[in-house]
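Only one protein chain is missing; all other protein chains are in place.
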Amino acid sequence: MITLGLQEKNTLLTDVNKRSGANVLECYQCGKCVSTCPVSNFMDFPPREIMQMVKLGLKEQVYLANSTWFCLTCSACSGRCPREIEIPAVMEAIRHLALEENYTNKSAKVKAIRKFHDIFLDMIRRYGRSYELRLMVEHNIRTRDLFKDVMLAPTALLKGKIPLLVKPVKSAKAIRRMFKMAEKLEQKHK
Amino acid sequence: MEAAVNNQLVSIEKPEIVAPPDWEPVIIGILCNWCSYAGSDLTGTSRIQYPPNIRIIRVPCSSRVDPWFLIKSLQTTADGVLVSGCHPGDCHYISGNYYARRRFLVTKKLLNFVGFHENRVQFSWVSAAEGPKFAKVVAKVTEDIKKLGPLHLYKKENFEK
Amino acid sequence: MKKITYFPGCSAHGTSKEFDETVKMVMKSLDVQLEEIPDWNCCGATSAHTLSEPLSYALPLRNLVLAEKLDNTTMAIPCASCYQRMKVTKVHLDKNPDLSKDIGTTIVDEGTYQGKIAVKSMLQYCYEDIGLDAIKARVTKSLAGMKLACYYGCLLTRPKAITQFDSPEYPMSMDHIVEALGAKATEFDYKTECCGASFSISNTEVVIRLTGKILEMAKESGAHALVVACPLCQSNLDMRQPQIEKQTGEKYNLPVFYFTQLMALAFGMPEKELMFRKHIVPVEGALAQIGKIEPEPEKVKKPKKAVEAESEAE
Partner (left out) sequence: MARVGVFVCFCGANIADFVDVPAVVEEAKRIREVKFAIDYKYMCSDPGQQQIRDAIVQHRLTSIVVAACSPRMHEKTFRKALSDAGMNPYLLEVANIREHSSWVHQKDKKAATAKAADLVRMAVAKSIANEQLHEISVPVTKRALVIGGGIAGIQAALDIADARIPVVLVEKSPSIGGKMAQLDETFPTLDCSQCILTPKMVDVASHPYIELIPYAEVLELDGFVGNYKAKIKKKASYVNFKTCTGCGACWQKCPVKVPNEYNMGIDKRKAIYTPFPQAVPNKPVIDARYCTMLTKGKCGICSKVCEKGSIDYKMQDEIIEREIGAVVVATGYDLWDPKPYEEYGVGRFKDIITSLEFERMVSANGPTNGVPVRPSDGKVPKNVVFIKCIGSRDEAKGIEYCSKICCMYTTKHTILLHHKVHGSHSYVFYMDIRAAGKGYEEFVKKAQVDTGATYLRGRVSKIYKKGDKLMVRGEDAQIGQVVEVEADLVVLATAVVPNKDNPDLARLLGVSYDKYGYMSEAHPKLRPVETAKAGIFLAGCTQAPKDIPDTVAQASACAAKVCGIFAGDTMKKDPMISTVNKEFCSGCQNCVTVCPYGAIVTEEVPMGHGSKEMRTVAKINEGVCQGCGSCVAVCRSMAISLAGFTDPQIINEIVSI
């Protein structure tokens, strides 16, 4: 059972609205987003329920839900939302807020997704461009799933789908500066 | 060109007159019965707060407003005047607010010419449904007039003595 | 000769080399010169905006600034993801100029953002700037006989406020292009359903489910092949197809072409240069359909009480 307290203490709602630029209160629970979303059945809570939980201020549940990590930002939901709520922006705001407040979803799938993004950004930080072979190998190593997609690798390599080398960006300084700035801005939010 | 003409005349605005600290401007609001007066009533029923400086006079239509009223107000009791009518196209009397607008612009030019700051008299459209807007308009006018300082004091000093 | 700025994107050197190559071939034959942005960097893709909002604007901004230096009015981007990150950044910066102050500090060496270049996807550029007539005029080998399901994915037309191109629900631009090449576009209801894109590596299960459904619907529509305009869609639909077939037990056998490959083919360029060998799903079956024209079916007698859509004079 959930006990609902004073709504004025619902900082989750104000935080999410402020960060996303959307107004979650506009949601009238029609569920069009849920049946639109290609990954709603992989989510702990589909978008409609996330909206209601934000309204109720269930901070911990919202921050720990895998929903925000599964959102593909395909914008199908917001394009169909009768109240024109930018649902992907809401999802992203929740994800960023959760990251800043150190809430981590510990499920393997979310971990894998996070790992992927970490590796990807890491690669950009180093080379300024992405490098698919390394991405796949490193992801497999870090998620301890060494043989995943191993069947695909030979064909892909043979067909020249995945290059063995990457040409890094020349002005690495600029890239490094961006990462620093991003970190600084994120610190500010905290 | 206009500025040059203004300079030749004695300006009515005297910035050197300093308002006493507790000075509050008096503003006369002339509102049409059907839109703006109803709108100001709605501000009341919605309990939207605004500065208490305005004194409202009801007229049937903004086209009833004679330029004389504006001049008389500034001459005797008011530091500023707000005239408000229905939105263009929504006049209860079909076209009254258009006449009002045109007449107002001419009057304003005249007052300007004489030396009144253009913010002393203001015009707005407030419909019967725009309670919040009325409060905003009044707040803005009050602030504008406060910035301009007292007209009344000036008059007392210069005419009564 | 027209000149436009070209941003190939990281995948152009890897998974979507055939896209990059055929874009270059097609543009050359359409008298458009592509000027590649010097020393471009990755747009940050999904990962940047997943983890860091400032970064997701900073990375594309550098490319935008570099692109503007080239002094062309338009930039065309083949990769749908790069296109969207770039366009989102552009729209966002144009709306909030303050933002470029914060983020702009990181790219002092490159210059400042002016906001004067138009950002378009390669599909949009072909459809809007080159136009169907010019494409039709270049066709030397009609693709008649081929039935194609045009798949747009999510990033090319959505969100409408950002892309300002075609319908977000049932776009037709690519359909019109392949019809200009002589092929027939099938009625394909899954043309804008997401393929799972960025989960390709991290969450394969999701991708297989979503992609499987798309393949099923494409097959259902009677298509011989799929046409795409996005490297991620292509690799998901093509590379994962054998895996999906194994799981569902269905045989789809749907090669996945880039629309520029088909343009090049219809423009009469040698098949060898179109890199069909890079495809995982063999293309021969689909290509063999060219020239096999079915006889027009006899006009089906309309049912007596059916609605007749006749233009009403209004």
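Note that the chains are named A, B and C in the order they appear, and that numbering of residues resets to 1 at the start of each chain.
Basically, contacts are C-beta pairs under 8 Å (C-beta built on N, C-alpha and C of every residue); 3 or more make two chains touch, one makes a residue touch a chain.
Given the structure is predicted, the values throughout are model-derived calculations rather than measurements.
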Quiz item: Which chains here touch the chain that is missing from view?
Solution: A, B, C
Quiz prompt | Per the touch definition above, residue among B:72, B:101 or B:136 touching the missing chain | solution = B:72
Quiz prompt | Contact residue for the chain not shown (choose from C:57, C:127, C:190 or C:257) | solution = C:190
Quiz prompt | Hidden partner chain, residues of subunit A it touches | solution = 28-36, 40-41, 46, 48-49, 80-84
Quiz item: Residues on subunit C that touch the omitted chain in the whole complex?
Solution: 167-170, 187, 189-190, 217, 220, 303-310, 312-313
Quiz prompt | Residue ranges of subunit B at the interface with the undisplayed chain | solution = 24, 26, 28, 33-34, 37-38, 40-41, 43-45, 47-50, 52, 55-61, 63-69, 72-73, 76-78, 90, 92-96, 99, 103, 135
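In the analysis below, only the chains that are shown with their structure count from here on.
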Exercise. Go ahead and note the Å separation of the Cα centroids belonging to subunit A and subunit C.
Key: 24
Quiz item: For subunit B and subunit C, what's the span in angstrom between their mean Cα positions?
Solution: 60
Quiz item: Taking each chain's centre as its mean C-alpha position, how far apart are subunit A and subunit B in Å?
Solution: 55
Practice problem: Scan subunit A for residues touching two or more other chains and write them down. | Solution: none
Practice problem: Please set out, as single numbers or ranges, the residues of subunit C touching at least two other chains. | Solution: none
Self-check item: Residues on subunit C engaged by subunit A in the complex (per definition of touch)
Solution: 10-11, 13-15, 17, 39-42, 44-55, 58-59, 62, 102-103, 105-107, 109-110, 154-155, 158-160, 168-169, 192-194, 196-199, 201-204, 206, 210, 235, 239, 243, 277-280
Exercise. Enumerate the contact residues on subunit A facing subunit C in the complex.
Key: 38-39, 42, 69-70, 72-76, 78-80, 92, 95-96, 99, 109, 112-113, 115-118, 120-121, 124, 128-132, 135-136, 139, 143, 148-149, 152, 155-156, 159-163, 166-167, 169-171, 173-175, 177-182, 185-186
